[in-house]
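What you see is the complex with one protein chain gone and the rest in place.
Chain lettering (A and B) follows the sequence in which the chains are written, and residue indices restart at 1 in each chain.
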Amino acid sequence: MTIATFPPEPKPDPGWSRYFGFCTDAKVIGIQYIVTAFFFFLIGGLLAMVIRGELITPASDLVDRAVYNGIYTMHGTIMLFLFIFPVLNGLNNLLIPTMIGAPDMAFPRLNAVAFWLVPIFGSLLIASFFVPGGPAYSGWWSYPPVSIQNPLGHFVNGQGLWITAVALSGVSSIMGALNFVTTILRMRAPGMTITRMPVFCWTALAAQSLQLIGLPALTGGAIMLLMDLSFGTSFYRPEGGGDPVLYQHFFWFYSHPAVYVIILPVFGIFSELFPVYSRKPLFGYLYVALASFIIVGLGLIVWVHHMFPSGVAQWMRNLFMVFTMLIAVPTGVKVFAWLGTIWGGKLQLTTPMLFCLGGLFNFVFAGITGIMLATVPVDIHVSNTYFVVGHFHYVIYGAAVMGIFAAIYHWFPKFIGRMPYEGLGKLHCLLTFVGANLNFLPMHPLGLMGMPRRVSSYDPEFTFWNVVASLGAFLLGVSIIPFLLNMVSAWIRGPKATHNPWRAIGLEWLLPSPPPEDNFGEEVPTVISRPYGYGTGLPLVEHQDEIERRLDLQEASAA
Amino acid sequence: MTDTTLTPGSVEAHGQHSGHNLTGFIIFLCSESVVFLAFFSGYALLKTSALDWLPPGVEGLEWRTPLVNTVVLVSSSGTIYLAEQFKARDNMALFRGFWLLSMAMGAYFLYGQAVEWSGLQFGFTSGTFGGTFYLLTGFHGLHVATGILLMGLMLIKSFIPGNYSGGEQGVQATSLFWHFVDVIWIILFLLIYVWQ
Partner (left out) sequence: MTSSSKPPINTTAVAGVSLWVGVLVVLSHWMGEQSHRWLPVSASTAAPLVDNLFGLETAIGTFVFGAVVSVMVWVMLFNRAEKYDESDAVPVEGNTRLEVIWTAIPFVLLMAIASWTIQAEKELGTLGPMEHIHLRDPIEQVGGYAGDRLPSEQVEVIARQWSWEFRYPGANVSSTELHLAVDQPVTFRLVSEDVLHGFFIPAFRLKQDVIPGRAIDLNITPTREGTYRLRDSQFSGTWFAANQADVVVESADAHSAWLQQAAAAPLQPGLSVAVEEYATLSGGSRRGWATVPPAPPPQVNVPGSPDQPHDA
């Protein structure tokens, strides 16, 4: 009977050093990704604090105008390419193999290379602060011709470094996406058919397919931008017959889908966590899972909604408006499914659950402003104003980052082996929720009144809401203190976690905390039912009782 | 209960994933094709909206020599296919022969392109026509060069005893890549040389 060998005897802790080297264990890489991402999050957040400090008064007084432009550009770039994508890839690394019962990713070496590119292009991007002329300043869209103006004329300049860094980020993301897709398609546990796969894996598959389809277009567009900037071609240069709007198509063909790359895994997190903390199965599992791919399909054909005022034909505007609005339908299916899940449940308002509920609240709000942006005449008025900035911070900070925090609190015990502190966690959640709403709600009236985004100074009539937003931003800055405190102290001396502290159902919870290097090794259990069987009494895998008993025994003997 | 219920399904010994490799490589090619798709659509868009497409003094592109080039490159898809067939029949000599022939045909294509480039009256800064022409042919040429290098690597590896005991070892992937490069060229040829 092979079961006798599982779970394996705990090996001695390999120690901290592996986190600093080229390790091919997906669980180590996952943590490397997450820690690196939060390092950059602090830098991006610091830049956001400068932005809000500048905007607390109408005049351009805290920083010079050119500096302001560099700072908001780097804020957006760092937050997206160095924080949100890496942190999500970290979660993918931790969760995909353990959730599907694979010992590792399909290509462990490629995985490590993809990770190590992050600090490399991160340093490249940060280095652009120190080159003559300063960093890129043309926004995270880098629209030409501003982005190819190169005021000093140096060959090495902030904009060039920016393009190189973004291209490298694309290479890293494609490597990651190849790996995740192959792993999910080829390495699932026996019995785990595609319709028995946890929703997080569905959403990861959907999101990573978007990366594979979208990123190459951005890369192609970026190559042409770099050639215009550095080698004198004129793809986008109007004097040479080029077309600046062409770049916008390349950029948004990727960067619109990119927002679903961000939110889909967060939908996955919501779908995992609501059942656990409501003690009910996920409502309409199959619909929730399939909706992810409808979002992928629609997400690829809506990019022009970012270009309504930039001169596209009316029929095109209308077509893209209708597709954009349709995205609300599969998204609504998901939202209603989560409501159906918590409805009549037995809610446990733990830190992860509170983050999910707060995130859902913010997401629905942001989705509705998204629908407003999709309707052409309204978008014409609010496009490129703070209304848009409000929309996307609600969805990115209010929903995605809160969902990521939920995931971190939920899976911390599994992968670190210790429990985070509930009190600090709830404080973090409260400050985040209040801070985010105080920060981002005032941006909507500002945009409606006509305050453009990307401005270092503004007319005095906008002062009131800007002061409120800045105070909210500073509160958000403070909210990160309990989080960091919690993570550091829990990691060092938090109470030891059992293999399943939340009584959750899933393959990853049938592993010791933290899991051994090759997860189940050769002893992958056979999945016999759908995920989320809360209250049904159905075991997830064969010999589940036995596996759990052994884990309990092992924990008891270690204690 | 029996062992079979616990037999690890998709788990193989670590480090050997030739099955995964091919899956991964096919996904990669799909993704890579989007870069070309982006360039192609950019080319079409710039061309259809341009006021003066050709730079002053340029009449158009000569298409006869490139056509010969095209025929050579496309035929090499056939020779590499034959090479694979021979390998499947364990005829290593013919495998290596046809493999080398494919490499030579690829190299001839690159040579022909270099000759064409050096005879052109416009550079890559000559408006959007010059830019897209060199971008498309150059980017494709880079792929041809990569393909030849990969084939060279496979050829060298084929002399290592026991090379194929653990699977295809990249022969299939390389040939797939080569077909991909050929298909891209056909589209490119139609776009640039035929549609003038």
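Here, a contact is a pair of C-beta atoms (placed from the backbone, for glycine too) under 8 Å apart; a residue touches a chain by one contact, two chains touch by 3 or more.
If you're wondering where the values come from, they're calculated on a predicted model, not measured in any experiment.
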Which of A:Thr57, A:Thr164, A:Ser230 or A:Asn384 contacts the chain that the document leaves out:
A:Asn384
Tell me which residue among A:Asp25, A:Asp243 or A:Glu523 touches the hidden chain in the full complex.
A:Asp243
Touching the absent chain in the whole complex: find that residue among A:Phe293, A:Phe336 or A:Phe474.
A:Phe336
Of the residues A:Pro151, A:Gly297 or A:Gly423, I need the one that contacts the missing chain.
A:Pro151
Residues in chain A touching the chain absent from view:
60, 63-67, 69-70, 132-135, 137-139, 143-146, 149, 151-152, 158, 238-239, 243-245, 278-287, 309-311, 314, 318, 321-322, 325-326, 328-329, 332-333, 335-337, 339-340, 342-349, 357, 360-361, 364-365, 368-369, 371-372, 375-378, 380-381, 383-385, 444-445, 448-450, 452, 454-459, 503, 533-536
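As a convention for this text, only the chains that are shown with their structure count from here on.
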Could you grab the centroid distance between chain A and chain B? Build each centroid from C-alpha atoms only and quote it in angstrom.
34
Residue ranges of chain B touching chain A (in the complex, touch as defined)
1, 3, 5-11, 14, 17, 19-21, 23-24, 27-28, 30-39, 42, 45-46, 49-52, 124-125, 127-128, 130-132, 135
Of chain A, residues touching chain B in the complex:
1-3, 102-104, 106-107, 174, 177-179, 181-182, 185-191, 212-217, 219-221, 223-224, 227, 231-235, 240-243, 246, 249-250, 253, 518, 520-526, 542-543
